[in-house]
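One chain of protein is taken out of this complex; the other chains stay put.
Chains: A and B, in written order; residue numbering restarts at 1 for each.
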Amino acid sequence: MEKLEVKGLSKSFGHSEVLHDISFSVHDGEFLSILGPSGCGKTTILRILIGLESAEKGMILKDGVDITNLPSAKRKMGIVFQNYALFENMSVLKNVQYALLKSTSTKDSFNKEQAAQKAKEMLELVDLSEHLDKKPRQLSGGQQQRVAIARTLALNPDVILFDEPMSALDVDTRLSLRGELKELQKRFGTTMIYITHDQEEAFAMSDRIMVMDSGVIQQLDTPSNIVDHPANDYVKRFVIQNINIKINSLIQFARTEDKTE
Amino acid sequence: MSAARSMRKKYIPSTALKIVLCIFWLFAIILPLIRMLSTMATVDVGQVLSTAKFARALGHSLLVTAVATVISVCLAGLLAWCVARTNIKHKALLNTLLIVPMLIPSISHGMGLIIILGSNGWISRIIGLQNGIYGFWGIVIGSVMYSFPVAYLMIYDVLHYEDGTPYEAGNVMGLSVKDKFFAITLPYLRKPLISVIFATFTMVITDYGVPLMVGGKFTTLPVMMYQDVIGMLDFGKGSVIGMIMLIPAIIACVIDMANRDKGNANFVGKPYTIKKNVARDNVARIICILTIILIFLPIASFAVLGFINKYPIDMAFSFKNLNQAVHMGAMKYLRNSVIIAVVVSILGTALALVNAYMTARNKTKLSYVLHLMSITSLAIPGLVLGLSYVMFFKSTPIYGTFAILFLVNAMHFFASPYLMAYNTFGKINENLEDVGSTMGIGRWGIIKDVILPQSFGTILEMMSYFFINCMMTISAVSFLANVSDKPLALMITQFEGQMQLECAAFVSLLILAVNVLLKVVIYFIKKATNKSN
Partner (left out) sequence: MKKIKALGLLLMAAVMIVGVTACGGNKGGDTPAGSGSASPAASDNRVVIYSGAEEYRNEYFLKRLNEEFPDYDISIEYMPTGNLAAKLAAEGTDTDMDIFYDLDFSYAGLVEQYLADVSEYDQSIFVDDCKVPGGHYLAATRNGGAIIINPDVLAEKGLPEPTSYQDLLKPEYKGLVSMPDPKSSGTGYMFVKNLVNAWGEDKAFEYFGKLADNILQFTSSGSGPVNALVNKEAAIGLGMTAQAVTAINDGANLKILFFEEGSPYSLYGYAIPEGKQNRPAVKAVFDFFYNTLVKEDKELYYPEQVFVDQVNNIENYPKNIKYGNMEGNTTEEKQRLLEKWEY
């Protein structure tokens, strides 16, 4: 059975249609990237998947169950936003602990101490044990990102959605965070859906990539298949050409790294 | 079907709340104003607007307000930079001292100016100023005095909370101080600066306290309106002028809306790091000290006036004015003022928070209506608001009670605290409610545990803004108060009207004392909570 199945999703804002009859499925434990330029509708898919937005048409199945109309909190999915959405008035530890204590899915299973314990464990996983009492403002962008990930993971979702989570980070942090993310995925076996406009990022991390443009899926396949058999001109242009440029620059980057070491 | 239900569940309460708020505004602002404007029916509007006198007053008002606004905002920006962007010491103290002028009524500033720069003012005598500063410069100086602290607070807030990362980037790129100012600071300030400029502009253009005292023959619109309403009982003509003064607020709102949602991608950044630079700090210190001396001159003269026998005949120290004021019920009126100020600071702040939340973080079409309503009150001169309340509420049960004073003050001073909350809420991460809802933490939970704590400082400022202005206001309450609920500030006009300037000075000082006390309390609360964090 597929982890997620999306059938015939359509959505308009006013007169402009942002999603047109979108259907796809996500395997259990898969890392799926949704790749497309800004305004292609990828963020809207994410918001509909997690229930922050409703679609005009179509349905969403999770583990074979229709969740189209379920409130977002009951979908057992988590989301990491581009701007992390951390609780800035709380310490790193409290960010996770608070989520555990207040979330409808976990609040009955934890008292204050247990939640703190669990939060510490989660933060250790993302290597933040030294920063438990700091406020988010005192952390680097990558560290903040990891707090957001720990907070989401703590609630034990089986699908995590990422909304361009690395676009505000520098190249170094991105590279190391990519590794960590894959690591975490392996460890928890969580299905991850990752939105990006960065071709190279999508190719580096994904099991499969869904290329989107103007509210329509252009191609959904494994990275190698996309490279070998681009479905149309758009994919060729937007994906393949760009990726070549990026790869070249990456090679250069790697070379300078070598030199400095 | 259940989709519709679940969506509605999320949607309906906030829409319903917005509708309730709109109805509230309808009764608190719109209908009273319409009632007031209905007196215009008897007036030939075109004829009022085409008189030479009106054109002159309009010209005067625009000129004096434009100049005062430019000076106010520049001065405020300079001072905000001095305090927020240097390693100057005692920042909290400076922040408190610089806003002292906004703690006394504008009419008191007018009196203070007469004492130092009037025809017989002590500085006029020293520098040989012949006829005092009556007229254009008098109004400009007086207006800058009470309006720059407001602009200062707003700009300081923006600079203080500005993200430091772009500057780090700028440093890396080797940008000069000038380049950074034009490339980073100014674009970042643009949006708040527009709010600041309009807030200052509308504040100055609607004030009549200063022009009344030091305007000389330089008649401005509010004074003209005052003459028509009070002097000629011509409410219709007064309304026409009042309506003209509404225009800046409407423009402000339009520009503010056009201005919205551009470059609003704020997330956790880094606080701005201030580099070591002793020379810069010294310059900032000199600017601050100089400004503080200048703004304290009239207030100090005033303090002297409050405790002498009879200016300028008998300059002996005396408690005569204190006794006289107390004898006339100053303590009872002080009690009334404090009641009004406390209640309005609580209810007004709560209402402003709810409104700002609905406009800044729960945007729908109704939000625009609410936003318009919320900032409109800024432009309604107190006199217009007070009179329209008299006409609209005179046969309702709340008339003649404290309740109507609470309401009129909350409305009159609503815009600024509302904008403080609006700006703060707008700056707080936009995805908090979404992330909460995916975690099963409701909107209210996020508001209570995350958004309000993050806005704590702003909330304190909002409460103190309401409090302070309720202590000072004259125009909005002068018709609505009666013998049992009269606030203290009305004693100033009462004394002023009877040539007892010394008593008026004493009452102004009393108001200042209460407001300073409040500021001190707020200062310690802030200090305590900063420590606990």
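Please note the rule applied: a residue touches a chain if its C-beta (ideal position, glycine included) is under 8 Å from a C-beta of that chain, and two chains touch if they have at least 3 such contacts.
Given the structure is predicted, the values throughout are model-derived calculations rather than measurements.
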Since one chain is left out of the picture, which of the remaining chains does it touch in the full complex? B
Quick one: say which of B:T65, B:S437, B:S478 or B:S508 touches the chain that got left out. B:S478
Using the definition of touch stated at the top, determine which of B:Y311, B:Y368 or B:Y523 touches the missing chain. B:Y311
Which residue, B:I123, B:I251 or B:M391, contacts the hidden chain when the whole complex is considered? B:M391
It is residues of chain B that touch the chain not shown, namely 52-53, 114, 118-120, 130-132, 134, 212, 215-217, 219, 223, 226-233, 235, 310-314, 328, 332, 335, 338-339, 342-343, 345-346, 387, 390-391, 394-395, 397-403, 448-449, 452-453, 456, 459, 463, 478-479, 482-486, 493-494, 496-501, 525, 528-529, 532-533
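Please note the rule applied: only the chains that are shown with their structure count from here on.
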How many angstrom between the C-alpha centroids of chain B and chain A? 45
Which residues, counting only chain A, touch chain B once they are in their complex? 47, 50-52, 54, 68-75, 77-79, 81-90, 98-99, 102-105, 135-137, 139, 144, 155, 168
Please name which positions on chain B make contact with chain A in the complex. 2-3, 5-7, 9-10, 265-271, 428-432, 434-435, 437-441, 445, 449-450, 453-454, 533
